[in-house]
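Note that this is a trimmed complex: some chains were dropped, and none of the rest were shifted.
As written, the chain order gives the labels A and B, with residue 1 at the start of each chain.
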Amino acid sequence: MDMLINFFQQSGFALLADNWGNVIMIVIGCVFIYLAIAKEYEPLLLLPIGFGAVVGNIPYIESMALGVYDDGSVLRYLYMGVTQGIYPPLIFLGIGAMTDFSTMLSNPKLVLLGAAAQMGIFLTLIGALFIGFTPGEAGAIGIIGGADGPTAIFLSAKLAPNLLGPIAIAAYSYMALVPVIQPPIMKLLTNKKERLIRMKPPRQVSKREKILFPIGTFLICAMLAPGALTLLGMLCFGNLLKESGVTERLANTARNALIDSVTIILGFCVGASTQAQTFLTPKSLFIFFLGAVSFAVATASGLIFAKVMNLFLKDKINPLLGAAGVSAVPDSARVVQHVGQKEDPNNFLLMHAMAPNVAGVIGSAIAAGILWSVLVPG
Amino acid sequence: MDFSFQNVTNADGIGIAITGMAIVFSGLVLISLYIASMPKLLNRMEKEVAKKQARKAAKKAKVAAAAAPAKPVTELTDEMMAAIAFVIRAEKEYEDAEDHQRITVQHDDASTVWAVTGRLRNLSTRM
(Lines give C-alpha, C1' and ligand atoms only; values in the text may rest on other atoms or scores of the structure.)
Protein backbone atom coordinates (compact mmCIF):
# COMPACT_ATOMS: atom_id res chain seq x y z
CA MET A 1 0.00 0.00 0.00
CA ASP A 2 2.90 2.31 0.78
CA MET A 3 4.19 1.49 -2.63
CA LEU A 4 0.94 2.49 -4.26
CA ILE A 5 0.92 5.83 -2.41
CA ASN A 6 4.55 6.33 -3.20
CA PHE A 7 3.91 5.57 -6.84
CA PHE A 8 1.14 8.10 -7.04
CA GLN A 9 3.39 10.66 -5.39
CA GLN A 10 5.85 10.11 -8.21
CA SER A 11 3.18 10.21 -10.91
CA GLY A 12 2.69 13.14 -13.22
CA PHE A 13 -0.53 14.17 -11.50
CA ALA A 14 1.29 14.85 -8.23
CA LEU A 15 4.35 16.37 -9.87
CA LEU A 16 2.30 18.75 -12.01
CA ALA A 17 1.07 20.47 -8.85
CA ASP A 18 4.59 21.78 -8.35
CA ASN A 19 5.18 22.49 -12.00
CA TRP A 20 2.65 24.95 -13.34
CA GLY A 21 5.11 25.80 -16.07
CA ASN A 22 4.63 22.35 -17.53
CA VAL A 23 0.88 22.80 -17.47
CA ILE A 24 1.24 26.04 -19.40
CA MET A 25 3.48 24.38 -21.97
CA ILE A 26 1.08 21.45 -22.38
CA VAL A 27 -1.71 23.92 -23.04
CA ILE A 28 0.47 25.74 -25.58
CA GLY A 29 1.20 22.40 -27.22
CA CYS A 30 -2.52 21.73 -27.49
CA VAL A 31 -3.04 25.19 -29.00
CA PHE A 32 -0.43 24.35 -31.64
CA ILE A 33 -2.26 21.12 -32.42
CA TYR A 34 -5.53 23.04 -32.63
CA LEU A 35 -4.06 25.63 -35.00
CA ALA A 36 -2.59 22.87 -37.14
CA ILE A 37 -5.84 20.94 -37.46
CA ALA A 38 -8.54 23.60 -37.33
CA LYS A 39 -6.73 26.46 -39.04
CA GLU A 40 -4.35 24.37 -41.12
CA TYR A 41 -1.43 26.65 -40.28
CA GLU A 42 1.62 24.68 -41.48
CA PRO A 43 0.24 21.42 -40.05
CA LEU A 44 3.27 19.38 -41.10
CA LEU A 45 5.31 21.40 -38.62
CA LEU A 46 2.89 22.62 -35.96
CA LEU A 47 1.28 19.26 -35.25
CA PRO A 48 4.54 17.39 -34.52
CA ILE A 49 5.88 20.35 -32.54
CA GLY A 50 2.64 20.67 -30.58
CA PHE A 51 2.44 17.02 -29.67
CA GLY A 52 6.16 17.03 -28.89
CA ALA A 53 5.58 19.91 -26.47
CA VAL A 54 2.88 17.90 -24.73
CA VAL A 55 5.16 14.88 -24.43
CA GLY A 56 8.17 16.92 -23.36
CA ASN A 57 6.31 18.58 -20.50
CA ILE A 58 5.02 15.51 -18.72
CA PRO A 59 6.84 15.69 -15.39
CA TYR A 60 8.77 12.64 -14.15
CA ILE A 61 11.16 11.79 -11.38
CA GLU A 62 14.79 12.57 -12.07
CA SER A 63 16.16 9.05 -11.88
CA MET A 64 14.38 8.05 -15.11
CA ALA A 65 16.02 9.09 -18.38
CA LEU A 66 13.02 10.14 -20.46
CA GLY A 67 13.43 13.65 -21.86
CA VAL A 68 15.52 15.13 -24.65
CA TYR A 69 17.98 16.51 -22.11
CA ASP A 70 18.59 13.19 -20.27
CA ASP A 71 21.61 11.16 -21.30
CA GLY A 72 20.72 7.76 -22.62
CA SER A 73 17.06 8.43 -23.29
CA VAL A 74 15.50 7.59 -26.62
CA LEU A 75 14.42 11.17 -27.18
CA ARG A 76 18.00 12.25 -26.53
CA TYR A 77 19.24 10.01 -29.34
CA LEU A 78 16.60 11.31 -31.71
CA TYR A 79 17.27 14.89 -30.58
CA MET A 80 20.95 14.51 -31.47
CA GLY A 81 19.94 14.97 -35.10
CA VAL A 82 18.77 18.43 -34.07
CA THR A 83 21.66 19.43 -31.83
CA GLN A 84 24.23 18.16 -34.32
CA GLY A 85 22.45 19.87 -37.17
CA ILE A 86 21.92 16.66 -39.15
CA TYR A 87 18.18 16.93 -39.83
CA PRO A 88 18.11 20.40 -41.43
CA PRO A 89 20.37 19.48 -44.39
CA LEU A 90 18.32 16.32 -44.99
CA ILE A 91 15.18 18.45 -45.07
CA PHE A 92 16.87 20.79 -47.52
CA LEU A 93 17.72 17.76 -49.66
CA GLY A 94 14.05 16.89 -49.84
CA ILE A 95 13.02 20.49 -50.45
CA GLY A 96 15.49 20.68 -53.31
CA ALA A 97 14.05 17.50 -54.75
CA MET A 98 10.53 18.92 -54.69
CA THR A 99 11.13 22.52 -55.75
CA ASP A 100 10.67 23.66 -59.32
CA PHE A 101 12.89 26.72 -59.77
CA SER A 102 11.59 27.58 -63.24
CA THR A 103 9.72 30.74 -62.28
CA MET A 104 12.89 32.05 -60.72
CA LEU A 105 14.93 31.08 -63.78
CA SER A 106 12.52 32.87 -66.05
CA ASN A 107 12.62 36.14 -64.12
CA PRO A 108 16.05 36.66 -62.55
CA LYS A 109 15.24 40.20 -61.40
CA LEU A 110 12.88 38.83 -58.76
CA VAL A 111 15.82 37.07 -57.09
CA LEU A 112 16.89 40.39 -55.63
CA LEU A 113 13.70 40.62 -53.59
CA GLY A 114 14.86 37.48 -51.78
CA ALA A 115 18.01 39.34 -50.82
CA ALA A 116 16.26 42.47 -49.55
CA ALA A 117 14.06 40.53 -47.15
CA GLN A 118 17.12 39.27 -45.31
CA MET A 119 17.47 42.76 -43.84
CA GLY A 120 15.25 41.45 -41.05
CA ILE A 121 17.96 39.05 -39.99
CA PHE A 122 20.64 41.67 -39.53
CA LEU A 123 18.49 44.36 -37.93
CA THR A 124 17.27 41.79 -35.43
CA LEU A 125 20.86 40.85 -34.73
CA ILE A 126 21.52 44.46 -33.78
CA GLY A 127 18.36 44.51 -31.67
CA ALA A 128 19.35 41.34 -29.86
CA LEU A 129 22.82 42.68 -29.16
CA PHE A 130 21.23 45.86 -27.80
CA ILE A 131 19.03 43.88 -25.42
CA GLY A 132 22.13 42.14 -24.07
CA PHE A 133 22.34 38.79 -25.81
CA THR A 134 25.85 37.53 -26.58
CA PRO A 135 26.97 37.87 -30.21
CA GLY A 136 26.42 34.14 -30.87
CA GLU A 137 22.95 34.24 -29.37
CA ALA A 138 22.14 37.44 -31.24
CA GLY A 139 23.11 35.83 -34.55
CA ALA A 140 20.94 32.80 -33.86
CA ILE A 141 18.01 35.01 -32.88
CA GLY A 142 18.44 37.15 -35.98
CA ILE A 143 18.07 34.13 -38.24
CA ILE A 144 14.46 33.76 -37.08
CA GLY A 145 13.83 36.57 -39.57
CA GLY A 146 15.03 34.21 -42.29
CA ALA A 147 11.66 32.51 -41.90
CA ASP A 148 13.22 29.13 -42.50
CA GLY A 149 12.94 26.50 -39.78
CA PRO A 150 15.78 24.23 -40.83
CA THR A 151 18.18 27.14 -41.30
CA ALA A 152 17.27 28.53 -37.88
CA ILE A 153 17.83 25.16 -36.21
CA PHE A 154 21.08 24.60 -38.04
CA LEU A 155 22.53 27.95 -37.03
CA SER A 156 21.27 27.84 -33.42
CA ALA A 157 22.85 24.43 -32.99
CA LYS A 158 26.19 26.01 -33.92
CA LEU A 159 25.96 29.44 -32.28
CA ALA A 160 23.57 29.16 -29.35
CA PRO A 161 22.63 25.57 -28.51
CA ASN A 162 21.18 26.77 -25.20
CA LEU A 163 18.53 28.77 -27.05
CA LEU A 164 17.75 26.19 -29.71
CA GLY A 165 14.31 25.39 -28.31
CA PRO A 166 12.85 28.91 -28.16
CA ILE A 167 14.47 29.95 -31.44
CA ALA A 168 13.09 26.93 -33.29
CA ILE A 169 9.64 27.39 -31.79
CA ALA A 170 9.65 31.10 -32.58
CA ALA A 171 10.74 30.47 -36.16
CA TYR A 172 8.12 27.83 -36.82
CA SER A 173 5.36 29.71 -35.01
CA TYR A 174 5.84 32.87 -37.00
CA MET A 175 6.17 30.89 -40.22
CA ALA A 176 2.79 29.37 -39.43
CA LEU A 177 1.42 32.81 -38.60
CA VAL A 178 2.61 34.43 -41.83
CA PRO A 179 -1.01 34.71 -43.08
CA VAL A 180 -1.71 36.79 -39.97
CA ILE A 181 1.48 38.86 -39.74
CA GLN A 182 2.10 39.87 -43.33
CA PRO A 183 -1.17 41.23 -44.82
CA PRO A 184 -1.45 44.38 -42.62
CA ILE A 185 2.15 45.34 -43.38
CA MET A 186 1.58 44.69 -47.07
CA LYS A 187 -1.49 46.91 -47.15
CA LEU A 188 0.24 49.66 -45.14
CA LEU A 189 3.24 49.91 -47.45
CA THR A 190 1.56 49.64 -50.85
CA ASN A 191 -1.24 51.56 -52.54
CA LYS A 192 -4.06 50.08 -54.54
CA LYS A 193 -2.49 50.96 -57.89
CA GLU A 194 0.67 49.07 -56.99
CA ARG A 195 -1.25 46.04 -55.80
CA LEU A 196 -3.08 45.92 -59.14
CA ILE A 197 0.12 45.60 -61.21
CA ARG A 198 0.09 42.45 -63.31
CA MET A 199 3.22 40.53 -64.11
CA LYS A 200 4.12 39.22 -67.60
CA PRO A 201 3.74 35.49 -67.98
CA PRO A 202 7.15 33.89 -67.43
CA ARG A 203 9.02 32.37 -70.36
CA GLN A 204 9.58 28.68 -70.93
CA VAL A 205 12.76 27.36 -69.28
CA SER A 206 14.85 24.65 -70.94
CA LYS A 207 15.86 21.41 -69.25
CA ARG A 208 19.52 22.40 -69.55
CA GLU A 209 19.01 25.60 -67.62
CA LYS A 210 17.27 23.68 -64.89
CA ILE A 211 20.18 21.25 -64.65
CA LEU A 212 22.86 23.93 -64.70
CA PHE A 213 21.07 26.10 -62.16
CA PRO A 214 21.74 24.08 -58.96
CA ILE A 215 25.39 23.52 -59.87
CA GLY A 216 26.15 27.17 -60.60
CA THR A 217 24.10 28.46 -57.70
CA PHE A 218 25.86 26.14 -55.29
CA LEU A 219 29.31 27.18 -56.52
CA ILE A 220 28.50 30.88 -56.24
CA CYS A 221 27.03 30.64 -52.75
CA ALA A 222 29.53 28.21 -51.29
CA MET A 223 32.47 30.20 -52.59
CA LEU A 224 31.05 33.38 -51.16
CA ALA A 225 29.94 31.96 -47.81
CA PRO A 226 31.40 28.51 -47.15
CA GLY A 227 29.31 28.27 -44.00
CA ALA A 228 26.26 27.81 -46.23
CA LEU A 229 27.91 24.81 -47.87
CA THR A 230 26.03 22.09 -45.99
CA LEU A 231 22.53 23.53 -46.32
CA LEU A 232 22.84 24.83 -49.87
CA GLY A 233 24.86 21.80 -50.93
CA MET A 234 21.97 19.56 -49.97
CA LEU A 235 19.36 21.90 -51.44
CA CYS A 236 21.16 22.03 -54.78
CA PHE A 237 21.97 18.31 -54.69
CA GLY A 238 18.31 17.48 -54.19
CA ASN A 239 17.34 19.79 -57.02
CA LEU A 240 19.93 18.24 -59.32
CA LEU A 241 18.57 14.77 -58.50
CA LYS A 242 15.17 16.07 -59.54
CA GLU A 243 16.12 17.92 -62.70
CA SER A 244 18.77 15.57 -64.08
CA GLY A 245 16.09 13.22 -65.35
CA VAL A 246 18.30 10.19 -64.70
CA THR A 247 17.95 9.85 -60.92
CA GLU A 248 14.21 10.16 -60.59
CA ARG A 249 13.96 7.30 -58.09
CA LEU A 250 16.46 8.96 -55.75
CA ALA A 251 14.68 12.31 -56.00
CA ASN A 252 11.44 10.56 -55.28
CA THR A 253 12.73 8.98 -52.09
CA ALA A 254 14.35 12.26 -51.02
CA ARG A 255 11.11 14.22 -51.37
CA ASN A 256 8.92 11.56 -49.77
CA ALA A 257 10.11 8.88 -47.35
CA LEU A 258 13.30 10.68 -46.37
CA ILE A 259 11.99 14.19 -45.79
CA ASP A 260 8.84 12.89 -44.12
CA SER A 261 10.74 10.70 -41.68
CA VAL A 262 13.03 13.55 -40.76
CA THR A 263 10.15 16.03 -40.50
CA ILE A 264 8.26 13.78 -38.07
CA ILE A 265 11.23 13.28 -35.79
CA LEU A 266 12.56 16.84 -36.06
CA GLY A 267 9.22 18.41 -35.24
CA PHE A 268 8.55 16.04 -32.38
CA CYS A 269 12.00 16.58 -30.84
CA VAL A 270 11.88 20.35 -31.18
CA GLY A 271 8.53 20.25 -29.45
CA ALA A 272 9.85 17.97 -26.74
CA SER A 273 12.74 20.33 -26.14
CA THR A 274 10.34 22.95 -24.75
CA GLN A 275 10.44 21.63 -21.19
CA ALA A 276 9.09 24.48 -19.11
CA GLN A 277 12.13 24.33 -16.81
CA THR A 278 14.43 25.47 -19.65
CA PHE A 279 11.86 27.17 -21.86
CA LEU A 280 9.82 29.52 -19.70
CA THR A 281 12.46 32.19 -19.11
CA PRO A 282 12.55 35.94 -19.75
CA LYS A 283 15.04 35.24 -22.54
CA SER A 284 12.41 33.26 -24.40
CA LEU A 285 10.02 36.19 -24.19
CA PHE A 286 12.64 38.50 -25.68
CA ILE A 287 13.29 35.97 -28.40
CA PHE A 288 9.62 35.85 -29.32
CA PHE A 289 9.43 39.63 -29.32
CA LEU A 290 12.53 39.95 -31.50
CA GLY A 291 11.25 37.22 -33.81
CA ALA A 292 8.03 39.13 -34.43
CA VAL A 293 9.99 42.32 -35.16
CA SER A 294 12.25 40.34 -37.43
CA PHE A 295 9.36 39.04 -39.54
CA ALA A 296 7.85 42.49 -39.79
CA VAL A 297 11.13 44.12 -40.81
CA ALA A 298 11.82 41.38 -43.36
CA THR A 299 8.39 41.83 -44.95
CA ALA A 300 8.75 45.60 -45.02
CA SER A 301 12.26 45.44 -46.50
CA GLY A 302 11.08 43.21 -49.32
CA LEU A 303 8.16 45.48 -50.12
CA ILE A 304 10.18 48.70 -50.02
CA PHE A 305 13.00 47.23 -52.10
CA ALA A 306 10.47 46.21 -54.75
CA LYS A 307 9.20 49.79 -54.85
CA VAL A 308 12.77 51.09 -55.16
CA MET A 309 13.41 48.66 -58.02
CA ASN A 310 10.30 49.97 -59.76
CA LEU A 311 11.93 53.41 -59.93
CA PHE A 312 14.47 51.97 -62.35
CA LEU A 313 12.46 49.34 -64.21
CA LYS A 314 10.28 49.76 -67.28
CA ASP A 315 8.25 46.61 -66.61
CA LYS A 316 7.06 47.38 -63.10
CA ILE A 317 7.11 44.67 -60.45
CA ASN A 318 4.07 44.21 -58.24
CA PRO A 319 5.62 45.27 -54.92
CA LEU A 320 3.57 42.66 -53.04
CA LEU A 321 6.06 40.14 -54.41
CA GLY A 322 8.65 41.68 -52.10
CA ALA A 323 6.82 40.18 -49.12
CA ALA A 324 7.41 36.70 -50.50
CA GLY A 325 11.15 37.28 -50.15
CA VAL A 326 11.05 36.34 -46.48
CA SER A 327 10.72 32.70 -47.60
CA ALA A 328 8.37 30.81 -45.22
CA VAL A 329 7.86 28.72 -48.34
CA PRO A 330 5.20 28.42 -49.64
CA ASP A 331 2.98 30.32 -47.23
CA SER A 332 4.20 33.84 -47.91
CA ALA A 333 3.79 33.26 -51.65
CA ARG A 334 0.22 32.24 -50.98
CA VAL A 335 -0.32 35.34 -48.90
CA VAL A 336 0.88 37.47 -51.81
CA GLN A 337 -1.62 35.69 -54.04
CA HIS A 338 -4.49 36.27 -51.62
CA VAL A 339 -3.72 39.95 -50.98
CA GLY A 340 -3.31 40.51 -54.71
CA GLN A 341 -6.59 38.81 -55.54
CA LYS A 342 -8.47 40.95 -53.07
CA GLU A 343 -7.83 43.91 -55.37
CA ASP A 344 -8.19 42.02 -58.64
CA PRO A 345 -9.52 38.46 -58.57
CA ASN A 346 -7.96 37.79 -61.96
CA ASN A 347 -4.41 38.66 -60.97
CA PHE A 348 -2.47 35.44 -60.43
CA LEU A 349 0.69 36.30 -58.53
CA LEU A 350 1.38 32.90 -56.95
CA MET A 351 3.81 31.58 -59.50
CA HIS A 352 5.65 34.91 -59.66
CA ALA A 353 5.84 35.02 -55.86
CA MET A 354 7.58 31.65 -55.82
CA ALA A 355 10.66 33.29 -57.35
CA PRO A 356 11.48 35.66 -54.45
CA ASN A 357 10.17 32.95 -52.14
CA VAL A 358 12.82 30.37 -53.03
CA ALA A 359 15.42 33.10 -53.49
CA GLY A 360 14.69 33.97 -49.87
CA VAL A 361 15.59 30.43 -48.85
CA ILE A 362 18.94 30.78 -50.56
CA GLY A 363 19.39 34.26 -49.13
CA SER A 364 18.86 33.22 -45.55
CA ALA A 365 21.10 30.18 -45.96
CA ILE A 366 23.85 32.53 -47.15
CA ALA A 367 23.15 34.81 -44.21
CA ALA A 368 23.42 31.84 -41.87
CA GLY A 369 26.73 30.90 -43.43
CA ILE A 370 28.05 34.42 -42.90
CA LEU A 371 26.84 34.63 -39.31
CA TRP A 372 28.37 31.25 -38.53
CA SER A 373 31.79 32.17 -39.91
CA VAL A 374 31.79 35.60 -38.22
CA LEU A 375 30.39 34.59 -34.86
CA VAL A 376 31.49 31.00 -34.38
CA PRO A 377 33.20 30.70 -30.99
CA GLY A 378 36.83 29.64 -30.99
CA MET B 1 18.66 -20.14 -9.56
CA ASP B 2 17.48 -21.02 -6.09
CA PHE B 3 13.77 -21.56 -5.91
CA SER B 4 12.37 -19.88 -2.82
CA PHE B 5 9.47 -17.73 -1.89
CA GLN B 6 11.88 -15.65 0.17
CA ASN B 7 13.08 -14.12 -3.09
CA VAL B 8 9.59 -12.88 -3.79
CA THR B 9 9.11 -11.27 -0.40
CA ASN B 10 12.61 -9.77 -0.45
CA ALA B 11 11.81 -7.94 -3.64
CA ASP B 12 8.28 -7.14 -2.46
CA GLY B 13 6.99 -8.99 -5.49
CA ILE B 14 3.42 -9.15 -4.19
CA GLY B 15 3.39 -5.41 -3.52
CA ILE B 16 4.69 -4.62 -6.98
CA ALA B 17 2.13 -6.92 -8.55
CA ILE B 18 -0.79 -5.37 -6.68
CA THR B 19 0.41 -1.82 -7.28
CA GLY B 20 1.00 -2.64 -10.91
CA MET B 21 -2.42 -4.12 -11.54
CA ALA B 22 -4.03 -1.26 -9.62
CA ILE B 23 -2.36 1.33 -11.80
CA VAL B 24 -2.95 -0.52 -15.05
CA PHE B 25 -6.64 -0.73 -14.13
CA SER B 26 -6.74 2.93 -13.07
CA GLY B 27 -5.23 3.90 -16.38
CA LEU B 28 -7.60 1.92 -18.54
CA VAL B 29 -10.62 2.80 -16.41
CA LEU B 30 -9.76 6.48 -16.83
CA ILE B 31 -9.38 6.00 -20.58
CA SER B 32 -12.66 4.14 -20.66
CA LEU B 33 -14.41 6.99 -18.83
CA TYR B 34 -12.72 9.55 -21.05
CA ILE B 35 -13.91 7.75 -24.17
CA ALA B 36 -17.39 7.28 -22.79
CA SER B 37 -17.75 10.96 -21.87
CA MET B 38 -16.33 12.37 -25.09
CA PRO B 39 -19.45 12.13 -27.28
CA LYS B 40 -21.56 13.74 -24.56
CA LEU B 41 -19.14 16.59 -24.03
CA LEU B 42 -18.72 17.16 -27.74
CA ASN B 43 -22.48 17.12 -28.18
CA ARG B 44 -23.05 19.69 -25.47
CA MET B 45 -20.28 21.86 -26.89
CA GLU B 46 -21.73 21.73 -30.36
CA LYS B 47 -25.16 22.70 -29.06
CA GLU B 48 -23.76 25.74 -27.26
CA VAL B 49 -21.84 26.78 -30.33
CA ALA B 50 -24.99 26.32 -32.39
CA LYS B 51 -27.00 28.41 -29.89
CA LYS B 52 -24.48 31.22 -30.00
CA GLN B 53 -24.49 31.25 -33.76
CA ALA B 54 -28.27 31.20 -33.79
CA ARG B 55 -28.36 34.17 -31.42
CA LYS B 56 -25.86 36.05 -33.59
CA ALA B 57 -27.82 35.25 -36.72
CA ALA B 58 -31.01 36.41 -35.05
CA LYS B 59 -29.37 39.71 -34.08
CA LYS B 60 -28.11 40.24 -37.58
CA ALA B 61 -31.49 39.47 -39.01
CA LYS B 62 -33.06 42.06 -36.69
CA VAL B 63 -30.54 44.69 -37.69
CA ALA B 64 -31.07 43.85 -41.32
CA ALA B 65 -34.81 44.00 -40.92
CA ALA B 66 -34.52 47.38 -39.20
CA ALA B 67 -32.23 48.69 -41.92
CA ALA B 68 -34.38 47.30 -44.71
CA PRO B 69 -37.08 49.42 -46.38
CA ALA B 70 -40.57 49.27 -45.02
CA LYS B 71 -42.42 46.79 -47.26
CA PRO B 72 -39.78 44.41 -48.46
CA VAL B 73 -41.48 41.13 -47.78
CA THR B 74 -44.35 41.51 -50.14
CA GLU B 75 -41.98 42.23 -52.99
CA LEU B 76 -40.23 38.89 -52.71
CA THR B 77 -41.66 37.24 -55.76
CA ASP B 78 -41.20 33.58 -56.47
CA GLU B 79 -38.47 34.37 -58.97
CA MET B 80 -36.51 36.26 -56.34
CA MET B 81 -36.91 33.46 -53.85
CA ALA B 82 -35.61 31.01 -56.43
CA ALA B 83 -32.69 33.28 -57.22
CA ILE B 84 -31.77 33.63 -53.57
CA ALA B 85 -32.06 29.91 -53.00
CA PHE B 86 -29.87 29.30 -55.99
CA VAL B 87 -27.19 31.73 -54.81
CA ILE B 88 -27.18 30.23 -51.35
CA ARG B 89 -26.88 26.76 -52.72
CA ALA B 90 -24.13 27.78 -55.15
CA GLU B 91 -22.26 29.55 -52.39
CA LYS B 92 -22.59 26.48 -50.19
CA GLU B 93 -21.26 24.25 -52.93
CA TYR B 94 -18.45 26.64 -53.59
CA GLU B 95 -17.49 26.59 -49.93
CA ASP B 96 -17.58 22.83 -49.83
CA ALA B 97 -15.51 22.63 -52.95
CA GLU B 98 -13.02 25.12 -51.62
CA ASP B 99 -12.82 23.23 -48.40
CA HIS B 100 -12.24 20.03 -50.26
CA GLN B 101 -9.56 21.57 -52.41
CA ARG B 102 -7.87 23.17 -49.46
CA ILE B 103 -7.50 19.81 -47.80
CA THR B 104 -6.21 18.22 -50.95
CA VAL B 105 -3.55 20.83 -51.41
CA GLN B 106 -2.62 20.51 -47.81
CA HIS B 107 -1.97 16.81 -48.02
CA ASP B 108 1.18 17.01 -50.01
CA ASP B 109 1.57 20.57 -49.06
CA ALA B 110 4.98 21.82 -50.03
CA SER B 111 5.43 19.48 -52.93
CA THR B 112 2.38 20.49 -54.91
CA VAL B 113 2.58 24.20 -54.46
CA TRP B 114 6.25 24.33 -55.24
CA ALA B 115 6.02 22.03 -58.18
CA VAL B 116 2.73 23.40 -59.43
CA THR B 117 4.04 26.89 -59.93
CA GLY B 118 6.49 25.55 -62.44
CA ARG B 119 3.77 23.64 -64.18
CA LEU B 120 1.50 26.67 -64.13
CA ARG B 121 4.22 28.63 -65.76
CA ASN B 122 4.60 26.04 -68.45
CA LEU B 123 0.90 26.18 -69.13
CA SER B 124 0.93 29.96 -69.23
CA THR B 125 3.62 30.02 -71.89
CA ARG B 126 1.84 27.44 -73.95
CA MET B 127 -1.43 29.30 -73.94
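Definition applied: contacts are C-beta pairs under 8 Å (C-beta built on N, C-alpha and C of every residue); 3 or more make two chains touch, one makes a residue touch a chain.
Since we're looking at a predicted model, the values are computed, not measured.
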Chain copy counts across the complete structure file, not just the copies drawn: A x3, B x3
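The rule we apply is simple: only the chains that are shown with their structure count from here on.
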Subunit A-subunit B separation of Cα centroids, rounded to whole Å: 27
